[in-house]
Each structure stands twice: as C-alpha cells, then as structure tokens.
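Handing you this structure, nothing more for now.
Here the complex is missing one protein chain, while the rest keep their positions.
To keep things simple, chains are lettered A and B as they appear, and every chain counts its residues starting from 1.
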Amino acid sequence: MTDNSPREDDYPAMNETFDRASPFADDAGVKAGPRPDISDEEADAAFAEVVTVDGVDPVAARAALADVPWEPGAPKPDPILVADGVVRRFGGLTAVDVDHVEIQRGVITALIGPNGAGKTTLFNLLTNFDTPDAGTRVFNDKNIDNVAAHNIAGHGMVRTFQLTKALSKMTVIENMKLGATGQKGESLFRSIFPFMWRKQEKEIEERADDLLIHFKMDHMRDQFAGTLSGGQRKLLEMARALMVEPEMVMLDEPMAGVNPALTQSLLGHVTGLRDQGMTVLFVEHDMDMVQEISDWVIVMAEGQIIAEGPPASIGENTAVVDAYLGSHHDSALDLDQEL
Amino acid sequence: MPHTKLTPTAQPRWLRILLGAIVALLGLTAIGGPALAQEDDSGGEGTEEVAPDEGASESIGGVIQARDEEGEQVLLEGVTFIVTDADDNEVGSADSDAEGVWRVDLPGPGVYSVLLVEESLPEGNSLRNPDNNPLTEISVQPNTNKNTLFPLGERTSSGDNTNRVAQLTVDGLKLGLIIAICAIGLSLIYGTTGLVNFSHGEMVTIGAMTAYVINVTWELSWFGSWMSSLVFGAMVAIAFTGFLGYIYNEFVWKPLRNKGASLIAALVVSIGFSILVRYVLLYQFGGRAGFYRDFRIGEPIDFGIFSILRKDLFIIVFSALVLVAVGLALQKTRAGKAMRAVADNRDLAESSGIDVEKVIRLVWIVGSALAGLGGVMFGLTENINWEMGFRLLLLMFAGVTLGGLGTAYGALLGSIIAGLFIQLSTLILPGDVKNVGALVVLILILLVRPQGLLGRAERIG
Partner (left out) sequence: MDYQAIIESLFRGLIGERFIVFALAAIGLNLHFGYTGLLNFGQAVFMAAGAYGLAMTVVTIGPAVNRNTGLNMSESTLFWVGIFMAVVVFPLVLALLMGIPTLRLRADYLAIVTIAVAEIFRLIARSPSLDKWTGSSDGLTGFTSTFYDLSPFTTTDRYFFNLFTGNQFFLVLVGWSILALGTLLCWLMIKSPWGRVLKAIREDEDAARSLGKNAYSYKMQALILGGMFGAVGGMVRAVGFSVAQPDNFITDVTFFVYVALILGGAGKVFGPLVGAALLYAVLDSSDTILRQLVANDYIPESIMSGTQVGQVRFMLVGLGLILLAAFRPQGIFGNKEEMALDDR
C-alpha cells in the first residue's frame, strides 16, 4: 500500500458505510461528474495517457473496411485476430462451426445473432476459455491454439463476461489493481518483501486511479465491488480489463442489464477505446446499439457465421432477418444463456 | 446453489423444529441405548486426551470368539486369561463373560503379557497360532484400554477348492451393490440441489440402528413368526429414514435454499449434521459393534469356484432387484423422469412445468430410505456401529465420483466398480487397507476422466 490512509480491507473502516451506495441502488447511484478538482479535459488527457495502442490509426482502419466485401468470412486489410475451421460440439450438438473469420484491427466489431447462435461459445473459443474440437486461431500473427486462457491476457487480448465478474468482496481499487500484468509482488517469494514491489504497486495504483476518474468511478474507489449496481459493475469490469493494457478487448454483452441512463455513457466509453487505437469485439443482442457504435457487424446463427458487413447493410440482409424471425422457437439451443 | 424463490420460511421456526428433532432423536435412541451401552474407550475419543489425574486407568481385554460349522460367530464364555507384567509377576486374571468379553485392570502403563489358558477353551476349539500364546510385549499407553486378539480355529475358506479371485469378485459385487443402494440418494441429491451431502452416511447408520433396535433391543416382529424380526426391522428402518429425509429437507435444506445460502455454506452445514448425529449415536449406543440376531441363514452354498453364505446370496439378489426397480422407476415413471430432468438441467425442467421443490422432496425421501435400507444390509454383512455410515460415505463418494457426480446410473456403475475393486485389491494389499484401493482409484479417475465414467464433459468459462 502506498498511501497512509487507515484503509484495511479485512476490516472495512466504519465510516465507509455512510457514503456507500446501498447494495440495491440502481444506476442512479453513479454521480454525474468526476471529482471537482479535476476537469473533464484533464480526465480525458489522463485517460489518453493510460490507454493508447501505438501504431494504430483508427480512422484509417475504419476507412479500410470500405473495400471489404459484405460476405461471411470476408478477408480484412489488417486483421488482428483470425480463426479458421473452429468447431465445438457439446454431445451431439454442434454449438460453433466457423469456417473462417477475421477481425479488423482498430475498429469496433459487433458479433450478433439470436439466442443460441453460439456467440458466447465462439467468444470462449477465441479467448481459449474453451477448447475447440478443431480449428486454429491466430492473434497478432501468433498462433494461440495452445496458449492457456490465463496467458491470453499477456498476448494483449482481454475479455469480459456476460454475467459480470466484479469481485464482490474486493474494493473497486483492488479490482482495478488486480488487472495489471507483470506484477512483481504477485510472486509468492517477493510478496513477503514489500520493498521489492512497492514502487511498482504505486505506479499501478496511479494508473488505476486515472482510469477510475475517466470512468467517473473514483468516488467509489474504496467500496466493495459487491455494493455496486449492475451498470457500475459493467463499467468496473471494462476499466479493469484496460489495466491489462490490451490491444484488443472482447466485451460479452456489455449493455446487458444496464439501465438506459448509463447505456449512453457505456457506449461513449467503448467508442473512446477505439479512438485510442484499441480493437473492440463485442457480443450484443440489441440492434440499436449495434447500429450506433459498431464499424463492422458479424452475424451468427446456429453456430455459423451467416453474414458480415457494415451495420447499415445488416438490416436488409435476408439471411439475418430469417435467422432472427425464425429464432423464437429454438429454446433447446439456448446454450449461451447458461453462462 | 440454484434455488427457487419461495415464500421464505421464518427462521426461528425451523431452528426450533431442528432442535426439537435433535432432542427427539436423542430420546428415540435412548430406548435402544442400554443394549450397546458398554463403552469401548478405543472408539470415539478422537483427539480427546483424558486428564491423567481423575480415576485414570489402564486395562487389557478383548472378545474371544470362534466360528461354528456354519461359519457363524460364537462368543465363548468362561475362557481364562492371565496377565503378567514385564517381570513375569501375575497382575491379574479374568474369565470371559457370556458375550466373550474379558478385561483385566492394570496397575499402570507398561509392557505386559497375556496368557490364554488353553484348558479353559470349550471343547472343539483351539488356538490358530499356539506359538503366539502367551502374547508378549504388549505396550500399554497411559489411559488406554488395550484390546488383544486370540484367533481360534483354522483360517476360514483356505485350502478348499474355491478360487480366490472368484470369491473376492462375489464379495466385491455384494459390497458394490450395497454401496450403490446407499449412494443413489447421494448422487440424486447432488444432481437436483448441487449439495454434496456429507451427512448422507448418517442416514445409513440410522437405518441400520433402527433395524437393530427392532431386531435386538425390542425383539419385535410382525405377527409372531410370520415375518422375521429383521425383515420387519428393515421395513421400519426404510420408513423411518424416508421420514427423516422428508423432515431434513423440509426444515433444514428448504429454508437454506430459500435463504439463498451458498453451496459452500450448505456443505459445511451438512458436515455439521454429520458430526452432530454421529456423536449423538455414539453417545447413545456406545462405541461397540452390534450384530443382528435370528438371521442365521448359515450353511454356505458351494458353487465350485466360490462359496457363498445364504444371507449374502440373499443380499446380492435382493440388492440387485432393488436397484433394477429403482432404475426402472427412474426410466419409466413420471416422478423418475422428473427427477432425471431436474438433475440434468434444473432451469429447463422448471420452465417446462416440473415442480422442482416437489421433485427435490421426493429425492430426499427416496434417497434417504434407500440409504436406510443399504444400512441394514451393510449391518448384515459386517456389524452395526456408530461410524459405519461415515466409513461407507467415503466409498460412496468414490463410487459416485467414479460414475459421474449427479448421474443416477453413474452412481450405480461406479459403486459396483468401487466394491469390486475394494475386495479384489486384497489380492495385493493387506486386508486392513483394502479401502485405500478404492480411494486411490478415485484420485486416478479424476486425473484421467474428471467427469466420471458416465458423466458429461462440462463446459468451462
């Protein structure tokens, strides 16, 4: 710990209780602005400093998509992630069967599809949280087929989860600090010699605080994450993912369960990430949101990719319309929802 | 834990009823108490160290028994034992009582010898190892009651033409079937509620003891000789454990589910019940083993490569019938299908109109009743004591995990494999560590196929 405050995470200080949002409060608990002593410009500058991906021009990356054909498996000019022949079966059911897919660097790609289309399963396969029965995956020109799930973050790809995994009995700042990779103090031996990791810890904490300010969560820094509302948890999870300093973030339904007031701010944060050069892939149900922020859309149904294209093109695609309208009876395929 | 939202039961009420049930259990077992009440200090003390000042005592004793022509145990009365100390001075002597029990109090800890006076043995009995008489160099720790063993007669079932592998296979099948009957409930409860029920073994013990109280303490039977007292006892045991299963679910587990208690908390609660019930039983029945009476269907039947006691044959056939019946019920009846559906996917079952709470209640009743029945059979093959169920629980875990946690048929298959493995492992291992084999297999299976033999691979992430 770098500050001298009496914070003690095992025995939370009593006075914390008073400014803490009720565990059952909804998103109204998010205060509108950052701390008064920091202006919005300063906060944005701090954010830009913390989150940047070098060598990526988001504007050019988006422009390059104009030449990409609107068809499943279309090759991209500068792909960051490429998957080939990825198949996953559960018992007799083929949950995912994707021939070829490429994700363009520096843009926001949405992965949509009706319930049970295999979106989350594909997500798990791309991040190695699940092992495919067949297929290869290449990230940043490196084959990641045999990389363990926990090493994926080290390669520069980080994911969030459909059901938020805010770590309830840890404070917001602890959640954030956990995200940093390469921490010296995370080795068992060094852990008992604080002088070996204290300096790094301080840097990490500063970075975490900067991110919290940008996400307007700095006033909640010492609360238990379990006391946050659903939307705040989504925000926290996104902010925590950024602590990994990834090149690509994968968001599994970032808007699920978030109230409309916070949705706009979340969307703003997602486009903000892209503008810093980050690649974003997200799973979503809500077409409006997809239309609003995504640069490219991939549509899945019954485990396969059935369409690709810019958001405006998707609404007119007959295969997509069929998949959605014909989707209401297939509750037996409802695998995604179990996660 | 997946849990349905029901109107929460008021906590104090269930607590009150829980305490009431414990008191009732104490009261009930008190009736059966005296029969087994002589304590055996080697059992039940666990970590306990008796303070050396208060009436500390050491003794040497034992139970002298032989087998008659039918292979049944016979307790010998009036056999004389003489205990001498390290300097060959006689410390004391004792004759065995009607139950074969003898004990000599010692002046203090030390090294002693025990001589069995061979002339006092009833006719037709002889020591198996006359060289080991007297038993020497018996070291007695402070505050312990040392038990000695003088085996009599020839070692059973050796030298004849039975094939050891065949014999052990039959024994293993018997044990496996008993484990299976007990374990179905464990597996179904896990499947439907997610609870690893560590107190399931106590249901087994309660079943065995209920039958013991009917059979030995009260000597009750139905319509005189029309139905043997043990069969009647078994029926009462099934009804009683089934009822306890209902009570247990209704007043402990349902409130916990409604409260949304975490799986880990629930598991710890089940451990608490396991200890509490086990030591209440020890308190009431004492640490000594009991045996059922009037079930002497002796006369081993010779099948050439193996021989089998009629009671064991009965156990195998009856257990197999029960398991087939359970299997058919799970496969064909509405309730059985509902159970499997809930175990398979609780939410899906609920959304398709199955009353999950009702199914869970049924699973608790049937699972506990089967455990009670299994207890009676386990008591028949070995003996009845306060921790028999807890010991069996580990074998049940081995069986259930082997077959696949939460699957009914997996529990069946895994248990039989565990039983066979336990018995067959005595071909290599000494008999007293035979259970080790089953537990080692459990660990190996987890390495190779963690979902068990019949389990489905789980999704990660």
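What we mean here is this: a contact is a pair of C-beta atoms (placed from the backbone, for glycine too) under 8 Å apart; a residue touches a chain by one contact, two chains touch by 3 or more.
Since this is a predicted model, take the numbers as computed values, not measurements.
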Candidate in contact with the missing chain, chosen from B:220, B:275 or B:427: B:275
Candidate in contact with the missing chain, chosen from A:201, A:222 or A:292: A:201
Contacting the left-out chain in the complete assembly, out of A:154, A:257, A:272 or A:310: A:154
Residue among A:174, A:218 or A:295 that touches the chain left out of view: A:174
Absent chain, residues of chain B that touch it: 11, 39, 41, 44-50, 54-55, 139, 141, 196, 256, 259-269, 271-280, 282-283, 390, 394, 397-398, 401, 405, 430, 432-433, 435-436, 439-440, 442-444, 446-447, 450, 458, 461
Touch list for chain A against the chain that is not drawn: 1, 10-12, 17, 23, 127, 129, 148-154, 158-161, 165, 167-170, 174, 177-179, 181, 183-188, 190-192, 194, 197, 201, 224, 226-227, 240-241, 243-244
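The working rule: only the chains that are shown with their structure count from here on.
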Centre-of-Cα separation between chain B and chain A, whole angstrom: 53
